[in-house]
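Apart from one protein chain that is not included, each protein chain of the complex appears where it belongs.
In this document, chain identifiers A and B correspond to the written order of the chains, with residue numbering beginning at 1 in each.
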Amino acid sequence: MNGVELRDGVVAVVKADCPTCRLVAPLLSTLDVEVVSEDADAGLATSYRLGVEAVPTLVRLKAGEEVERLVGWDRAAWRSFTGVADLGDDLPQYRPGCGSRTQDPGVAEELAVRFGGSQLRARRVELGALEDEAEAIFDRGWTDGLPVVPPTESRVLRMLEGTTRAPDEVVGVVPPDLVHCTVEKVAINAVMAGCRPEYLPVVLAAVEACCTSEFNGHGLLATTYFSGPVVIVNGPVRRAIGMNSGVNALGQGTRANLAVGRALQLVIRNVGGGRPGGVDRATLGNPGKIAFCFAEDEEGSPFEPLSVSRGAPAGASAVTLFAGAGVQPVVDQLSRDPESLARTLAVCLRTVAHPKLVIAFDALIVISPEHGRVFRQAGWDRARLLDELTALLQLPGSELVRGAGGIAEGVPGHLAGTTLPKFRPGGLLVTHAGGRAGLFSAIVAGWASGETGSQPVTREVGT
Amino acid sequence: MSCSVHDVADLERRGVPSVFVASDEFTVAATAQAASLGIDPARVFVAHPIQDRTDEEISALADAAVTEILKALTAA
Partner (left out) sequence: MTSETVDTATAPRVLLDPTGERVAATVPRAARPRSLDGLTVGLLNITKPRGDVFLDRLEGLLTERGLRVERYAKPTFTKPAPVDLRHEIATKCDLVIEALAD
């Protein structure tokens, strides 16, 4: 068993801080057992190797193999095990014992690293003795410009407990280097991003979605445009991991929102090799390229969950990825009917990318609760709103052609006599989030849409 | 000599290609210091001793080292 030599005979594993162990201590000294204390490193190693969960535990070994085990103090069982008929006459009949030190929170992963022989395949990088841990990671180019949590083996093992998937399972092929990204590599970057283990399944789903050819992560990264992946989360996982769909949902402060979004970006950067100045040539970029992830507010929403509208099962947790370029405020404090509010959204949506450019860019609308109430009270669901916006965004080509309005940009002149839709079919996504107060919604402008660009992708969150 | 390793590490971090020149007494120490800092800095060694040499001899060391020094500062 992994370097610890265990002789044939009986081993008793105990610890000092255990009343049952103290109870049986005099008794153990009369028996032919080797008493091993978890309070010493050697004892802890033995306990780990034997898989001890509670102390005291007696293990009989024969020819190097375990043949019998007792957990806790049970007079009848101990008498049978030891063959001593009057064993423990003066002791109570039964005591369950205490938890083994190997089960202490955080200890298990440390022990796995020290004694367990690792299953992890990532290259080990040993820091120089004089290197500062935080600076060392900056110096190796592994960060997004902000400090990260150093990915030690025990932290990564702890992170991997957040998923049932095997560490060597391939999640996706990450652009631009087209690297086969394993669960383990995602876990390493999730540690760095500041995720807790329970966030990992969401990160895995986001990485999967980002690696699809429809989402076109490669193109998104290499473009000079602003966009980066925006992650919208639906389903029970939102509450389970403490995501924010309310006040300041698109802003700072919520660990789950930011760490999930950041983990995805770190995977792109570190595993995929996509970094600014390298393959990433964004002219300006946007702050969301550090992290942009939020939960949809389903409970107060006039709409069914975004994921369900895109084909995911109702009640399932899912992520939707959208190539987003930032947040454009929409103010409307006076519209009380859905038609007026829809017109507000439509005129604001006209400016996505440029008022005279059509079809090429997608957009995501985030309706806040106060605006959502207007639609809910009128019985408008997502489809109704989208139909209205589509109708409102049929634009006369004469306003859009190059030169119109004294602006060189625009659509080719031969389209002057036509009517053009601002967005391609399916190019508008609607979600619901935000605090309960504030008559504002938001538009997140997208990137190039369709075949050469990026299409939004929804993936269920696994375990 | 170890301070040169620190200086070069800092200048490199600022984006300035740098190289330090040391007597060949320091080849092992330089590597060890660099390893402690997690870096592999450009370095050129010249023949020990330094102190006991005449000006002409030291100038000759510079003549002999200049090609290697410039190579360490140029892209491969």
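Throughout what follows, a residue touches a chain if its C-beta (ideal position, glycine included) is under 8 Å from a C-beta of that chain, and two chains touch if they have at least 3 such contacts.
No experiment lies behind these values; they were computed from the predicted model shown.
K.L.:
Give the residue, chosen from A:Asp8, A:Glu53, A:Asp104 or A:Glu133, that touches the chain omitted from the document.
P.N.:
Reading the full complex, the residue touching the unseen chain is A:Glu133.
K.L.:
Of A:Leu87, A:Ile188 or A:Val401, which sits in contact with the chain we cannot see?
P.N.:
From the options A:Leu87, A:Ile188 or A:Val401, the contact with the absent chain belongs to A:Ile188.
K.L.:
Going by the contact rule already stated, which one of A:Glu153, A:Glu298, A:Asp332 or A:Asp362 would touch the omitted chain in the full complex?
P.N.:
Looking across A:Glu153, A:Glu298, A:Asp332 or A:Asp362, the contact with the absent chain belongs to A:Glu153.
K.L.:
Could I get the residues of chain B that touch the absent chain, sorted low to high?
P.N.:
With respect to the unshown chain, the touching residues of chain B are 1, 3-4, 6-8, 10-23, 25-26, 38-42, 46, 48-51, 53, 55, 58-59, 61-63, 66, 69-70, 73-76.
K.L.:
Extract the touching residues of chain A with respect to the undisplayed chain.
P.N.:
So the residues of chain A touching the missing chain come out as 3-6, 36, 41-43, 45-46, 114-115, 120, 122-127, 133, 136-137, 139-142, 150-153, 156, 174, 177, 179, 181, 184-185, 188-189, 192, 266, 270-273.
Everything below uses one rule, namely that only the chains that are shown with their structure count from here on.
K.L.:
Hey, how far is the Cα centre of chain A from the one of chain B, in Å?
P.N.:
Centre-to-centre distance between chain A and chain B: 46 Å.
K.L.:
Please name which positions on chain A make contact with chain B in the complex.
P.N.:
Within the complex, chain A touches chain B at residues 127-131, 136, 139-140.
K.L.:
Hey, which residues of chain B end up touching chain A in the complex?
P.N.:
Within the complex, chain B touches chain A at residues 13, 35-39.
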